[in-house]
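Shown here: the complex without one of its protein chains, the others still in place.
Let's turn to chain A:
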Amino acid sequence: MAATAVNLPSAEAGAEDVNLLSATVVAGLKNLGTIISPALTKTLIANSMKLTLHPDATIAPVPEIYASNAACAKQSEYGVVTLYAVATKHGWDGLALRQQLENLSIHSMAVDELTRVFEDNRKDLILRQLQLGHNFPHITDVQWRIVSDVKSSTSDSSTGVANFYINLGHFRQSSGERITVVEFVCNAEELQSLINRLKEIERHCAQMAVA
């Protein structure tokens, strides 16, 4: 198979002759608007983008895409998803994407559609790729409850102190389900010192922003 990988201009890639798109990807993109009809090309690109941004989403089945040439359609889906991932990773804008596709001699209708969909969803693609990779659990939510003991198996009397149960967590992006990251207990004094510590971080962040 002939090598049809893209060579990015050195000014954009920061290094010479970096092959960013494999032959399989390029072949998949070349099917768009040719083997795969223009109407189906649009649906295929839209579905690929939806799957990229919302992997858990339910997508209405379009049997026509796979009716005549299922292998080509699958390869094209793979090509579109990869193209958008690479473009986002390297910070291409719509123009850069268009140039790359034109250099590869992709069908002009497919180039237009790929570029339009990319520009429409560029922000979401960046946000999605920010989430990928290794991160410590990201706290976005805090829940609390105030609890005072009345009696227990080891003590007949209440300690007469209210304690705080603090639960730090985040929400799953796809389903909105809340995930607990850590839960701990503290008394009023300890909670005050936690708040002070968090405010100290905030103060340093503000100083950094000014600087």
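Here is the rule we go by: contacts are C-beta pairs under 8 Å (C-beta built on N, C-alpha and C of every residue); 3 or more make two chains touch, one makes a residue touch a chain; residues count from 1.
The criterion applied here is as follows: contacts and distances are computed from a predicted model.
Student: Which protein name, taken from UniProt, belongs to the chain you can't see among "COMM domain-containing protein", "Transcription elongation factor SPT4 homolog", "Rhodanese domain-containing protein" or "Actin-related protein 10"?
Tutor: For the chain not displayed, UniProt's protein name is "COMM domain-containing protein".
Student: Would you indicate which residue among A:T58, A:S153 or A:S175 is in contact with the undisplayed chain?
Tutor: A:S153
Student: Residues of chain A in contact with the chain that isn't shown?
Tutor: 85, 88-91, 126, 129-130, 132-133, 135-142, 144, 146, 148, 150, 152-162, 164-166, 168, 181-186, 188, 190-192, 194-195, 197-199, 201-202, 204-205, 208
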